[in-house]
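Below: the structure, in structure tokens.
A single protein chain has been omitted from the complex, and every remaining protein chain is retained in its original position.
Order of writing sets the chain letters: A and B. Residues in each chain are counted from 1.
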Amino acid sequence: MTTAIGRPIDRVDGPAKVTGAGRYSADVPLPGLVHAVVVGSRIPAGRIISIDTRAAEQANGVLAVLTHLNLPKGGSVPPLVPSLAGAAATGQTFFPMQDEVIHYAGQHVAVVVAETLEQAEHAATLLRIDYAAAPFVTTVEQGREQAYEARRIFGGFLPGRVERGDVDAGLAEAAVTVDLGYRYAANHHNPIECSATTAVWQGDRLTVYDATQGPNATLHTLAELLNVMPSHIRVVTDFVGGSFGCKAMIWDHPALAALAARHVGRPVRLALSREQMFSSVGHREQQEQQLTLGADAQGRLTAVRHHKLSPTSHFDDWAEPSLGVASQLYACPNYQGVYRLIRANTMTPTFTRCPGEASGMFALETALDELAERLGLDPLEIRLRNYAETTPGDGTPWSSKKLRECYRRGAELAGWDRRDPRVGALRDGDTLLGWGMATSAYPCYQPGNPQRARARLYADGSAVVQASISDIGTGSATAMTQVAADGLGVQLERVRFQYGDSDLPNTAAAVGSAGAGMVSAAVHVATTALRDQLIAQALADPGSPLHGADPRQVTVAEGRMALRERPDVGETYAALLQRAFMADAEAVGTWNPPPDTSGGSMTFGAQFAQVAVDPDLGLVRVRRLIGVFDAGRILNRKTAHSQLMGGMIWGMSHALLEGTRMGPDGRWANASLGEYLVPVNADAPEVVVETVESTDTVVNPLGVKGVGEVGMVGTAAAIANAIHHATGKRLHRLPITIEDLL
Amino acid sequence: MMDFLTPVTWADALAVKADRPEAVPVAGGTDVMVELNFHRRRPAALLDLTRVPELAAWGRDGDVLRVGAGVSYTRLIEELGGLLPGLAAASRTVGSPQIRNRGTLGGNLGSASPAGDGHPPLLAAGAVVELASVRGTREVPVADFFTGPKRSVLAPDELIAAVLVAPADGPEQFAKIGTRNAMVIAVSSFALALHPGRRSVGTGIGSAAPTPRRAPEAEEFAAAHLPWDGPGPLDPDLARRFGELVSAAAAPIDDVRGTAAYRRHSLSVLARRTLTWAWEELCE
Partner (left out) sequence: MSASNLPDAEAGPGPVDVVLTINGRTHVVRIEPRVSLLDCLRDVVDLTGTKKGCNQGACGACTVWIDKRRVLACLTLAIACEGREITTIEGLAENGHLHPMQKAFLSHDAFQCGYCTPGQIMSAVALLAEGHTGDDAEIGEWMSGNLCRCAAYPNIRAAIREVRDGVPHATR
């Protein structure tokens, strides 16, 4: 019986957020707190010849200047494994300040600790660092000649090449083909909260307040980097000011904060500056994709060949998995996907919202639009003709798929059947209007380890449910409160979900749109286990009205157990516990995820965009975005819609605004919020979001498929297709610039 | 130790500036604070001008308005929108409302950014900057004030006192291209003022040359060819030619916000459109 799940309740952490009372990781007050600032390398490659720290060390308030010459040595760098695995999750297999070698611009070369932030920042400017510069490669253009085919990517989780069928034969038999080259700028996450860590030691025990998507990921990474027992580390994450992937992996600053705190014997806060956010926490890599589609005369795909070329670091073979979803979405027998990499003087790239799906699907969904035009087909029709009833790989059934319903409802909301297919047919004065659409899909990733939660019910009938997960703004704390209330059968108001603390039962990091599914599973298992335990206690208790009843006949609502057929026969949890002189009852639940289901289980969506183009100036304004999604069970309609809407506006931003440019000096050229443009309120159009009813019994107990990223997937392509409809221009580069439209 | 100097009269402010020419004047702080926050400069002294009442005042001085250098953009919008519509329209595109509450006309001039949104309408309106020091006061046309990117004729001991500008005597327009819909530095901008009484036209170009600048040939062309006698629909060829001349007056570069070619092109469009709008307004 469901009463709380799905309801659009307000966020449980909302009051703390609207009053400013919420303490984020750089807000935690601690007695004796001092401030650390990191200093980044000016050059992208070479080595440090000398660092003169004397002036900095003598400046007012300075407690320590740490460099590769005196940084206390710790443990070892763990392998790069995505944080969804639940283990240590370093963002790159390089830890700075171990020697004088410079691998990328902004690489941390010193940490200055002082009594005040102002003093630390000032002292940092007094460091004299001499470098010997070496030749470098930082872009696709510079490194094209030295590209190599990756054996494995993405922390070793994915192969560098995937093939099925015979793509050459498929292209040979095609009635029509398109062969298109795509280029994408690098992107940076830029949550408004810069990453920050506050670290405090008590003897050999370390407490870290860290802005992270996974308190346990921070814990296990610190344990290895510092060579400290995990049992002696606690990571607390009460609030996270957005992440979008840059806090999904653990970078070097939490360890540097901990090392600095140990060195000076005081609690240390280390907050990255906005500029440092461009060279300390990864990025979505610059990339090129070459996509070749073949189709028969009816528009059915006969072949998909999709190659990607992108720079990675000197330490890791990382590329966002751009080819994955695009290989699995449509029924096509012949497929080839290849990742090629370039060793570059950058950080290891990392997850950025919709990591791979956004870039790969932009290519596929705009190419499909072009194919439809060549064949004289409606863009929606060509997608229906290639609808994959089963997974294209091995033909196994989808865990659930209501994409057809998404198309139908989205088309209805957009008025798609009224669309005049002719280019430039729609006008508003001198403004050209265009309508476009695209498909969205995002895999349901599974965590690599068991997910746990603890449920405790007190004798007054109130409950605390715990899991270590942090809420980065997704609404997971609110949704888990709802799941817990239903699992226990108590009122929402009586449940508190406690989270954001590695001392609580283990969950993996909230990444890859998997957080709601995996944590709801653990909370569901724990709360229903406690419910069943209490029911069993009642049945065994001669003092209970339910003594001796059939457990299958007992239901719980509002904290009261009763017979399904005889609701008058029953008693409250509170009565049961009080009679037994029990102050509380507790259960731990463990959910063992199924093997990775991402190939056969996806969140789907249909997206539509309406744009207005000023043809004289090349200015695009998005007037309306519509998205209809199959995301399985929706735990909270309000917060889920916010996630989907936010993803869609991210997609608009990906299409029209966001790009980090590499300067000729090998440094990011626009590393500020003044020059790396993200949307402002006036850019955000009307956004229509709906979800369709969808039941999934495979992914997790509650059938939650995730809403964090799918909203972004198809947006950029829908916008580009709409711009084509308005102007006749095909756009193969992101972000789309005003110059592209003249 | 950085000195924080807080004169409360204009005379004191000038005396302090004469005594400490290295002191950095701060009004709204919207430019200076970024330099301080990022530790790009560590001035020996800051000269706080927010407590000097004269700077925050505006009023009529004969035929012209004298607008104190400390008048904020918000006040330019709220209080001077009717008298200086071009400047008010440009002010509305400066930064954000929070920045407009603090940022001042004088501060913007002092920074002398080629992209300053307030500069083109001052150029179009033929405004004059009043500079003062203990040595005396001098008036410099805005067109002569800027000497290069972030450079001006302001002497080390001088402060910007006010801007002198005649109230609009005809339609004024301002148009700006930005990648976003708001809170954006201009890729290019253009201001236009029509003076039907004396049959002249003023222009101002932003973000498309080392300094904000006028387009004198375009001004002369429009003054000579606009149908002042018989107001009616504007000849599209005239507007197009005007746009070409404005574009030709620019000397743009490629930078992270846009290419030189786009800047030239967009200026021709903005100039054509603003002239058309202004003429329609005049004919109404």
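Keep in mind that, in the parts below, a residue touches a chain if its C-beta (ideal position, glycine included) is under 8 Å from a C-beta of that chain, and two chains touch if they have at least 3 such contacts.
Remember, it's a predicted structure, so these values are computed and weren't measured experimentally.
**Student:** Taking the complete complex into account, which shown chains does the hidden chain touch?
**Tutor:** For the complete complex, the undisplayed chain touches A, B.
**Student:** Which residue among A:E118, A:E405, A:D460 or A:D532 touches the omitted chain?
**Tutor:** Of the candidates A:E118, A:E405, A:D460 or A:D532, A:E118 is in touch with the missing chain.
**Student:** Which candidate, B:A15, B:V64, B:I99 or B:A209, sits in contact with the chain we can't see?
**Tutor:** B:I99
**Student:** For a quick check of understanding: of A:G86, A:P679 or A:G706, which residue touches the chain that isn't displayed?
**Tutor:** Considering the complete complex, A:P679 is the one touching the chain left out.
**Student:** If the hidden chain were put back, which residues of chain B would touch it?
**Tutor:** Residues 1-4, 6, 26, 28-30, 33-34, 36-44, 46, 48, 50, 74, 95-99, 101-102, 180-183 of chain B touch the chain that is not shown.
**Student:** In the full complex, which residues of chain A touch the absent chain?
**Tutor:** Chain A touches the missing chain through residues 7-11, 13-24, 26-27, 29, 35, 55, 59-60, 116-119, 122, 125-128, 190-194, 239-244, 271, 273-274, 472-475, 638-639, 641-643, 645-646, 649-650, 653, 672-674, 678-684, 686-687.
What we mean here is this: only the chains that are shown with their structure count from here on.
**Student:** Counting only Cα atoms for the centres, state how far chain A is from chain B in Å.
**Tutor:** 44
**Student:** Per the contact definition, I'd like the list of chain B residues that touch chain A in the complex.
**Tutor:** Checking each residue of chain B against chain A gives 39, 42, 177, 179-185, 187, 256-259, 261-262, 265-266, 269.
**Student:** What part of chain A is in contact with chain B in the complex they form?
**Tutor:** 121-122, 124-125, 616-619, 621, 657, 661, 669-670, 674-675, 677, 679-683, 738-739, 742
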